[in-house]
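Presenting chain A:
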Amino acid sequence: MALSSDTAPEIEAPAAAAPAILDVSNIEVIYDHVILVLKGVTLTVPKGGIVALLGANGAGKTTTLKAISNLLRAERGEVTKGSITFAGERVEALSPNALVTRGCIQVMEGRHCFGHLTIEENLLTGAYTRRDGGRRVRDDLDMVYSYFPRLKERRSSQAGYTSGGEQQMCAIGRALMSRPKMILLDEPSMGLAPQLVEEIFEIVKSLNENEGVSILLAEQNTNVALRYATYGYILESGRIVMDGAAAALRENEDVKEFYLGVGGEGRRSFRNVKHYKRRKRWLS
Partner candidate 1 sequence: MLYREAGQYKTSYAADMAVFPIRQDRIGIAVMLAVAFVAIPLVASPFFLASIMIPFLIFTLATIGLNILTGYCGQLSLGTGAFMGVGAYACYKLTSIFPETNILVWILASGIFSAAIGVVFGLPSLRIKGFYLAVATLAAQFFLEWAFIRIPWLYNYNASGAIEVSTRTAFGVVLTGPTAGTVERYFAVLAIVVLMTWVASNLLRGWVGRSFMMIRDMDIAAELIGVRPLRTKLLAFAVSSFYCGVAGAMMVFFWLGAAEPSAFSINLSFQILFMVILGGLGSLIGSYMGAAFIWILPVLIRMVPEALGLPIEAATVEHINFVIIGALIIFILIVEPHGLARMWQIIKQKLRVWPFPY
Partner candidate 2 sequence: QDGELFIPLLTYRTGPFAGSGIPIANGMADYLTMLNERDGGIGGVKIRIEECETGYNTQKGVECYESTKANDPLIYNPYSTGITLQLIPKASVDNIPVLSMAYGLSAAADGNLFPWVFNPPDTYWDGASAIIKYIAEQEGGDLSNLDGKKIGYIFLDAGYGREPIPLLEQFAKDYGFTLTQYPVPADQMQNQSSQWLNVRRDRPDYMIMWGWGAMNPTAVKEAAKIRYPMDKFIGVWWSGGEDDARPAGDGGKGFKTLNFNGVGQDFPVIQDILTHVVEPGKSQVSETARVGENLYNRGVMNSFLMAEAIRTAQEMTGKKVIDAADMRAGMENLNITEERLKEAGMEGFMAPLKLTCADHSGENDVYVQQWNGETWEKVSDWFSPMKDVVRPMLVKAAEEYVASNQPWPERSEPCAQ
């Protein structure tokens, strides 16, 4: 495992046993023809795995997920190098909707609900690509409502007028409605109340365990992410700087210090953080 700071990040099939459902190999992403954001990112999600993608703001997590789901083009970004394979098929050239039809859906960062549609209509658009009949869709709607009772209460409000957390639930619920094989979750916990964060991860876990859905999770809340994930990648400035099994990452000193907030003497208080820039060891 590439945990030491000085070895270059090397690629190693995580949890070697399971075959990969998603394989991102050495991709480079450029925005606006000039801004190079990803500088060779490689990662693998095994079938039925939960993989966390961690990293500071602006590291390129969102960009990675969008590259996979092919939403980059809409942002004038493009993948200029490398390859992306989903379920054994090269997908760089597919349209986002083809990808959704194949079972890979993204929950976008920053909610992106359809403001003028009601919560329920939002959820139903999630089932747009499904062809398995209204009954099943109804059932899934009920399932989402049982996950998020709050959504049921607000089902007929326009999403644009619901609170931030409600929208976040709506965005997640909407993705679930497509019955995906793989979900790309971009910061699902953002803006959710603590007990809900826990619940969301429980839902993710149960989907993963019961339905075999694979998950790629970009998350700032490292603590929770690493508790639920099986494997993790750490991204810094467009490069993977470290990867390893979640448990191992949790024990890593750097990760502890920079992502979990536990220094040598236990959890630091936010009140006492000092005004100096600590340097990450792998950056020095």
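As a convention for this text, a contact is a pair of C-beta atoms (placed from the backbone, for glycine too) under 8 Å apart; a residue touches a chain by one contact, two chains touch by 3 or more; residues count from 1.
These made the cut because all candidates are chains of the complex that A comes from, given by their letters.
Since we're looking at a predicted model, the values are computed, not measured.
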Result, touching chain for chain A in the complex among 1 or 2:
1
Contacts from chain A onto candidate 1 in the complex sit at residues 30, 32-36
